[in-house]
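One chain of protein is taken out of this complex; the other chains stay put.
The chains carry the letters A and B, assigned in the order they are written, with residues numbered from 1 in each.
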Amino acid sequence: MIVTLLTDFGLSDTYAGVMKGVILARAPEVNVVDLTHDVPPQAVDEAAFLLDGAWRYFPEGSVHVAVVDPGVGTSRRRLAIFSGGHYFVGPDNGVLSAAIPEAIRGFRRPGEGYDARTISLPAGIAAVNIESQMILTQMISATFEGRDVFAPAAAHLAKGGSLSDLGPPVPELLTFPAFRALRVGNRIEGVVLRGDRFGNLITDIAAVDLPPSPVFTVAGRSLHLAASYAAADGPATIVGSSGLIEIAMPNGSAAVVLGAGAGDRVVAA
Amino acid sequence: MIVTLLTDFGLSDTYAGVMKGVILARAPEVNVVDLTHDVPPQAVDEAAFLLDGAWRYFPEGSVHVAVVDPGVGTSRRRLAIFSGGHYFVGPDNGVLSAAIPEAIRGFRRPGEGYDARTISLPAGIAAVNIESQMILTQMISATFEGRDVFAPAAAHLAKGGSLSDLGPPVPELLTFPAFRALRVGNRIEGVVLRGDRFGNLITDIAAVDLPPSPVFTVAGRSLHLAASYAAADGPATIVGSSGLIEIAMPNGSAAVVLGAGAGDRVVAA
Partner (left out) sequence: MIVTLLTDFGLSDTYAGVMKGVILARAPEVNVVDLTHDVPPQAVDEAAFLLDGAWRYFPEGSVHVAVVDPGVGTSRRRLAIFSGGHYFVGPDNGVLSAAIPEAIRGFRRPGEGYDARTISLPAGIAAVNIESQMILTQMISATFEGRDVFAPAAAHLAKGGSLSDLGPPVPELLTFPAFRALRVGNRIEGVVLRGDRFGNLITDIAAVDLPPSPVFTVAGRSLHLAASYAAADGPATIVGSSGLIEIAMPNGSAAVVLGAGAGDRVVAA
């Protein structure tokens, strides 16, 4: 059984390693896989977006733990969710939006940002507030519920334990809108969601939503679609690996060349 | 069986990966867990502190390998220790201090730094100098005993091999004092041990040692205890996940705001 970890803990400290110790002490057969621990500190929205794009590549029954948690130590809920054959574990701040279908999360309106909002739990998805003292046997620190709450809960689920053992059902939870810009007529007004290591700028514009022969406008430049990184001879857009439009620069960084980054507007028309 | 790794090798080179290859070639069933490979180069004291706070979260029988080793290739001892139901493997420079109880390691006096000193091996703890040619079958390089000595020794122990197969007992070893400031009357004079990724400053002041209603002085500022990161409205102290006092800044970096870092004095009174 697989437990994935997605946090903003970085790799310079032992926080991620300690979470693995807690999981393996309780569920020795588990395979713990790092999605990333380098989410920018407290960037709940980026973490939600990253999990959204990654969880489907893991087998059914996997447990996805996401801990980007500025509210640690407060009374916000601690969620465990079963949805789409996978488990999701983390704080109730939108970081687990991947567990909720896009149509239910709704869409950002042009001009709005990505803010988490409360939705009612949809049919077919189970979610509980983790609070069972049987699972969380140790003292719970005010600063590291990844270790004290979410890791033990994940180990419980990975061993085949039931969701309802963890705590009572919750009627609602926080989610981000779908990370996908709406097309209005032949125009999509999107934003850059994230820059990656190569300086590629990943937008919330889905390739399947594009109008015919789209031209992209970003940072005052007009860009066209290229078939591959190597086929572009300057900054260009490309269909990225999640089906979202990326802005790329062959053998260089689009982020640097365009002076653009997360939050910047990108229009396709 | 679990082998943990704690080094200053970084993740840009293949050093950590190669250690895993050596371990898995000899003990295919082992689960190798990274504690961190980003200890500042040759910072033996920080590595010792990190291991001290992490090993207890792993199950009994785990093997903890720590390689921060400015003396690699010299005649310093190479230790394997059995203590508290866990194994510890690494150079004899204090990095394995976690294997020795705090009371035996002794305490830093106010005004002193953290320097490793030689102690006699206490009763109930076994330690050997790794030198058996049966275990270390290959040529030993002058620069990478993590691969040539410590990884094979860890694999041997993880497979259930005995400590005495690795080499002869040692009568003494180097340890750091307990990473815990002494309380004198109602006053504790501590230091910042380490900054973490969030800019939190982790001190050597244990929460259980605090006087009533403590006020903290650091970098010319007076700080008070907060119940959680979110409950603070400026730089504050908080009980960290290892029971040590941390200095934190909600949605920011205490290290930056206070201009403070490892080695700086913190007084609680």
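Here is the rule we go by: a contact is a pair of C-beta atoms (placed from the backbone, for glycine too) under 8 Å apart; a residue touches a chain by one contact, two chains touch by 3 or more.
Predicted model only: the values in this text are computed from it and were never measured.
Engineer: Which listed residue (B:14, B:118, B:164 or B:186) would be found touching the missing chain in the intact complex?
Structural biologist: Result: among the candidates, B:14 touches the missing chain.
Engineer: Touch as defined at the start, partner being the missing chain; which of A:34, A:131 or A:165 qualifies?
Structural biologist: Residue touching the chain left out of view: A:34.
Engineer: Looking at the whole complex, which of B:58, B:114 or B:144 touches the chain that is not displayed?
Structural biologist: Missing-chain contact among the listed residues: B:144.
Engineer: Which residues does chain B use to touch the chain missing from this display?
Structural biologist: That gives, for chain B, the contact residues 8-14, 16-18, 20-22, 24-25, 28, 32, 41-42, 70-74, 141-144, 147-148.
Engineer: Write the list of chain A residues that the hidden chain touches.
Structural biologist: Against the missing chain, chain A presents residues 2, 4, 6, 11, 31, 33-38, 50, 53-54, 57-59, 62, 196-198, 227-231, 238-241, 246, 250-251.
Going forward, only the chains that are shown with their structure count from here on.
Engineer: Cα centroid separation between chain A and chain B, in whole Å?
Structural biologist: 32
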